[in-house]
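Report on the structure given below.
One chain of protein is taken out of this complex; the other chains stay put.
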Amino acid sequence: MAARGHLVGALMFLIAAAVGPALPDWAVSLAAIAFANALVVLGLVVMWRAGLVSFGQALYYCIGAYAVALIARWTGFTDAVALVAIGGVGAGIVAALVGFLLARYREIFFAMLSLALSMILYGVLVKTESLGSTDGFSVATPTFFGLSLHGDKLILALYWLTLGIDAIAAAAVGYYFRSIAGALAAPIRDNEIRVEFLGVSVTGIVHGKVVIAGTLGGLGGALAALTIGHVDPAMAYWTTSGGFVFVTILAGAGSVAAAFVGSLLFEAARSIAVDVMPGLWQMLLGAVLLLTILFLPEGLGSLAARVGKRGEVKR
Amino acid sequence: MSEILAVRDLEKTFGSLVAARDITVSIPAEQTVGVIGANGAGKTTFINMITGHLVPSKGTILFENKDITGLPSREITRLGISRSFQVAQIFPTLTVRENMVVAAAIARRGGGMLGAVTTPVHSPAALAEAEATVELFQISRYADTPAGLLPQGVRKLLDIGMAVVGWPRLLLLDEPTSGISIEEKFDLMQVVMSALKTRRITVLFVEHDMEIVGRFADRVLAFYEGTVIADGTPEQTLGDAKVQELITGVKARSAGTSHV
Partner (left out) sequence: MLTAFAIFADGLVYAAYLFIVAIGLTLIFGVMKILNVTHGSFYAFGAYGAATAVGIYANAGWPAALGFLFMLAFGMAIGLVMGVILERGLLRLVYGRDEVIVVLVTYATFLILEDVIVLIWGAQSYAAYQPMVAAGNIEIGDLILSNYDLVLVALAAGLAALAYWALKYTRYGRLLTTVIFDRETAAAFGINVTVVYTATFILGAMLGALGGAVMAPKISVTLGIGVEVIVLAFAVVAIGGMGSIEGALVGALIVGICRAAAVHLVPQIELFVIYGVMALVLVVRPYGLFVRARPRKI
């Protein structure tokens, strides 16, 4: 079954990559940002399975983004692949450090402490005038293995890079979910005491999840920074985190694919809503979130699964 | 017979409250030991110290000649001591089989945290181990039922099965029959004890029902006010004058049946 999942997943990524050149620039760029953000959502899914929600994933998102922007600015090094890797590793290291504090907490404390940590970064960046305070600064144009690209070629290259990293991340997270540490998510949510008495450190497992989610957040932020071409402190702001949580709840933690589909739909809906009914975007978000929680507790992904199951029965 | 567990001068205090004191016990391998005593006599405290849930205030615990005093519970589990709980500790959203697979996979893994990330949970070995244990405890009928929906007796069996799936050498059962109706108690203990015998596990079990203690234990420890007041064969301990006065007498029996 896992093999079939891999095949379907690989096919989806290939299709997404193939349609890229046929789409207008704005659509490719929107999809690239959506798929970059999907990495953050994927990290939230890893934690959500264990019953943990972070309201501060923007911390890692912002670290990944600023790492890329600062290295390009200070050293002139602009290789996209290496920069993104550095963004991911940097955020992962920060996650490993704050994990020592976070892994002791659950539920609301876990959520809100994450939020507070991201607000610390926001506060620091807003007060740092050399980095443009609230305005942020532009990110140098990235190169690809020594190749410099421009215009629609650059956007397409970034889109493909994002898809490539997404595919690797999706496979890695899939592998993790099938491992003991990954499979312990539901047991930890259900009964931590039993997990400890089976011989596993719950704190250690949770710490691991924080690091995985942080690394994914950093990769997402790094890719987004390159695609947007600009970084600012709002990337660490709590509304950014809130958006990621929103997509996670909406998509549900049922499958890895839900993170990517959910993120794409979210970005598309946002760009439409901003045109059609500016000023009511948050109300729409809130209403959809409320309805999802009240009527679809497993997320929209579960709706798809339910329809799928019905199909199977008919056959 | 070689000694598997040696407890010396064990003591646990919470502030001015003495929950356990002067406990010195030696247990040979493959013995089945019943532990009796009124509520608050220190039985659970004793088990909690051996399994690392509580750190003793004084004294030492040797398991297979290794000092395990004060180790965290997960390390003690890995050394070969498992336990079950008064209230079954299971994963209610997983099926019985999944509960057992998770427990089996954890028990078989090596290499600490890295091992947990790199070992798949559904390895053929873990699946086989889980299946065998489900059968051993005669709960195959419920294998695909979510554990949260199980009847009380099956819950208990699952709880004990999860403790046994990793092949421990010492098992501590904290009131295996609590919450079970009187008619079912004997059958349940029969299943549990024969399963443990086939795996040659040394057992320490806390029990309020003296008939069950007399029937299944090779040896009985009687606790009173935090310490052991009698230690011997079931006949010796249950026949002890002090035990009859303080534990098995009418007063204590009423306290014993209202276990919380």
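Order of writing sets the labels: A and B. Residues in every chain begin at 1.
Here, contacts are C-beta pairs under 8 Å (C-beta built on N, C-alpha and C of every residue); 3 or more make two chains touch, one makes a residue touch a chain.
The structure presented is a predicted model; accordingly, all values stated were derived computationally and were not measured.
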Touching residue (missing chain; options A:F35, A:W238 or A:F266): A:W238
Omitted-chain contact residue, chosen from A:Y122, A:Y159, A:F177 or A:F266: A:Y122
Where the unshown chain meets subunit A, residue by residue: 51, 53, 101, 104-105, 107-109, 111-113, 115-117, 119-120, 122-124, 126-128, 193, 238-239, 242, 245, 249, 279-283, 285-287, 289-290, 293-294, 297
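As a working rule, only the chains that are shown with their structure count from here on.
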Subunit B to subunit A touching residues, read off their complex: 51, 72-75, 77-78, 82-83, 89-94, 102-103, 105-107, 109, 113, 115-122, 162-163, 166
Residues of subunit A touching subunit B in the complex: 176, 178-184, 186-187, 189-191, 193-201, 204-205, 208
